[in-house]
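A quick write-up on the structure given underneath.
Every protein chain except one is present and positioned as in the full complex.
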Amino acid sequence: MRFRVKIDNQIFPIEACAADEHGYCRMAVNGMGTDAAVKAIAAGHLHLEANGEATNVFVARSGSGLWVWVDGRARLVFDADTEQRRRGTVRREGPREVTPPTPATVVRVPAIVGDHVEKGQALVVVSAMKMELTLTAPYSGTVSAVHTEVGAKVSPGEILVEIEADPEGETHG
Amino acid sequence: MRFRVKIDNQIFPIEACAADEHGYCRMAVNGMGTDAAVKAIAAGHLHLEANGEATNVFVARSGSGLWVWVDGRARLVFDADTEQRRRGTVRREGPREVTPPTPATVVRVPAIVGDHVEKGQALVVVSAMKMELTLTAPYSGTVSAVHTEVGAKVSPGEILVEIEADPEGETHG
Amino acid sequence: MFSKILVANRGEIAVRIMRTAREMGIGTVAVYSEVDRCALHTLTADEAFLLGDSDPSSSYLNMDKIIDVAKRSGAQAIHPGYGFLAENAAFARRVTAEGLVFIGPPAAVMANLGNKTVARTIMAQSNVPIIPGMTVSDTDPARLLQAAEEMGFPVLIKAAAGGGGKGMRIVHDRAAFAEAAELAKSESMSAFGDSSIYVEKCLDRPRHVEFQILADEHGNVVHLFERECSIQRRHQKIIEETPCPALDEELRGRMGAAAVAAARAAGYVNAGTVEFLVDGAGRFYFLEVNTRLQVEHPITEMVTGLDLVRHQIEIAAGKPLPFDQDRLTRRGHAIECRIYAEDPEADFMPSPGPILFVKSPEGPGVRFDHALYTGAQVPMQYDPILGKLVVWAEDRHAAIERMVRALKECVILGVKTPIELMIDVLRSEPFRTGDVHTRLIDDHFSSWQPDRALDHLAAMAFVANEILGPVPGTVSTPYSIGRGMRSPWQTLGAWDMTR
Partner (left out) sequence: MFSKILVANRGEIAVRIMRTAREMGIGTVAVYSEVDRCALHTLTADEAFLLGDSDPSSSYLNMDKIIDVAKRSGAQAIHPGYGFLAENAAFARRVTAEGLVFIGPPAAVMANLGNKTVARTIMAQSNVPIIPGMTVSDTDPARLLQAAEEMGFPVLIKAAAGGGGKGMRIVHDRAAFAEAAELAKSESMSAFGDSSIYVEKCLDRPRHVEFQILADEHGNVVHLFERECSIQRRHQKIIEETPCPALDEELRGRMGAAAVAAARAAGYVNAGTVEFLVDGAGRFYFLEVNTRLQVEHPITEMVTGLDLVRHQIEIAAGKPLPFDQDRLTRRGHAIECRIYAEDPEADFMPSPGPILFVKSPEGPGVRFDHALYTGAQVPMQYDPILGKLVVWAEDRHAAIERMVRALKECVILGVKTPIELMIDVLRSEPFRTGDVHTRLIDDHFSSWQPDRALDHLAAMAFVANEILGPVPGTVSTPYSIGRGMRSPWQTLGAWDMTR
């Protein structure tokens, strides 16, 4: 069986066999020269032998991914093919919108409609888990709308401030 | 819903409701005046409140029974009705046969065909987990057959020695 | 002795307090908010009472409700844990006024020490060295800036009412002062209900060294040696150890004596912590007194062999300390790593969500105080601490190796944690050599990235899991009954932080 597995932005092409009589599933990462034999031990617990060394691996399903624990390192692992289909044409170029990373309460709104702002300039300050976070301009431009106010409860995805980007090449002092 | 639950030889008649909106299942033991609310927390983990005190209970299915852990005490719990049907007419009057309680190896066989033996007299000595166990006569009588020998690997259920019981009332010095 | 106590807190500290209470034969009462119906502290207590909705002001900060539960349940004393109402003098006063016992210092002492400028004045009067800076708090930007310019940048802006890094800002130059002061005031107001701040000289890469003290009602005061708490992120400690590699016996003795003097000057009773900064020349300065049990108290328990919660309860019950300073000894080396639900790749942003799998580290010299189970929820409403992993061993080197081993055994899946970063910090040259200071994480790990060397093993485990099928008992989704909603926090890993 062939798999394309994705961790962070790296794709691992893996060729694997069905389980043998002792329950070991043998596989290799193409191009890496790493062979492994993996066996299911208990709920969420696998045992992995690779290149003569063994380790216990723990896993838990999370949405379309699988959390995997190897030697103190937790990774969210995806099937690259499924993942690609799922994401489709979604652009992956960093945050372009002014939205809180977590549910939060707005404590200050320095952004004013019509103001010109530089990339990185503070637009909204929110508070979550007793910490203040400053949401800054993802690019330089002019504030075209402010959709929040002090005291508002806001959530990720909610656009708090809209910015009309500067034309390419233009800068302001 | 009504249940008859069996632990050891005690039957507990219990009247229970379906789970409420917080997941608590409420019930009472008939005749004991004990109310409880029980909730499922995680795999094998229940939370039980009875008479104003709460405790964590752990459970695991084992064949037709359920192991239940309450405050350091483990109990194998059965549905009394199912259990009764299952056991049917099986006699429950203690061991009547000379058979090892565990898989074991025979180390000595004092029993000889034709000998008269008293109840409690040593017939076969077996070894298991580095311990010696003496299998004794369950009643007085005459050894009619010996089905084992030193070095044999024996299992529970295997009759090692047969004894023809003395007629009632008869005793030997 | 009390027959029943209420623990006015949640999470790992509430569970930890209940364990000791249980061993003392004392009944335990938990309080909880809506989102904590299935929290481990709720499940661990002998009795548990719902306070209200999940907002702290309706639950863990709601004095009326907590005192009402204490009375209804028949609890005679309240242990506040750390955070929430632990350093709230008004709460301590209320508890006492209601005829209950507050397991902590007297309200008046707490009020004095809770105000950082008052505390500085008390210490200065008792010849405990203090950091150069203001001894009167202020809210006026102009006066604050003036004070800052007089002592010279960099300076630290601090909340007068605060602690734990809340409301604290380093300011490197005049230009940044005004906004920093605004932020500090606002954070201080939301955290402590008081926007007073003050300005202190910012020492260059000081060590943060604190002394645990115990004081009874009969005038006995001892210190239980120091904790080195320099490893911080966002001005909050994440790795602590004892003994401090930088203290020799002479300096330890002088600082311990200063800690006891500070406690006596303040009229302290119960467990507390006197924090100092130590500069490169071995000079030490009073920072503040934490009038509560500290998060990091277990490392002191490990090296002294004492149960601090037991002594807190006994002191609160009026008992005298059963030892004097000469009887107390240190042995071995202990380290604590705080395991938060936070993302070390995204400036330690909180990462609440469901715990999809957890397995505690075990073996000699390992203790994991936590409030986790597979299927538990880490709510977004509260401090995202999951637990404290503590090890002790014969010496610092062995303790570091034990901690690395324990961190690798501390399996937590479902939320981001700093475990991987901590392994790298513990193995780093600056930490190994004991050359730690409060900027270590910023200096050496600000652009930390996970090591990708084992990612191919994780990829193969994924494939094996696909082929071998779901292993019986794998928790794919948290149980829905009585749980909070799945929060968007759990997808936080995919967000880039703008700060």
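Going in written order, the chains are labelled A, B and C, and every chain counts its residues from 1.
Everything below uses one rule, namely that contacts are C-beta pairs under 8 Å (C-beta built on N, C-alpha and C of every residue); 3 or more make two chains touch, one makes a residue touch a chain.
These numbers come from a predicted model, not from an experiment.
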Visible chains that the absent chain touches, using the contact criterion stated earlier: A, B, C
Chain not shown: contacting residue from A:Met1, A:Cys17 or A:Ala42: A:Ala42
Footprint left on chain B by the chain that the document does not show: 1, 3, 5, 7-8, 10, 12, 14, 16, 18-19, 23, 25, 27, 29, 32, 34, 36, 38-46, 48, 50, 55, 57-62, 66-77, 79, 94-95, 101-103, 107-108, 125, 127-136, 138, 155-157
Footprint left on chain A by the chain that the document does not show: 19, 22-23, 39-43, 45, 47, 52-54, 56
Interface with the unshown chain - residue positions in chain C: 15-16, 19-20, 22-25, 298, 301, 305-307, 310, 329, 331-332, 360, 362-370, 374-375, 392-394, 398, 401-402, 404-405, 471-476, 479
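Convention: only the chains that are shown with their structure count from here on.
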Distance between the centres, which are taken as Cα means, of chain B and chain A, whole angstrom: 54
Chain B-chain C separation of Cα centroids, rounded to whole Å: 50
Numbers and ranges of chain B residues touching at least 2 other chains: 43
Touching two or more other chains - residues of chain C: 374, 473, 475
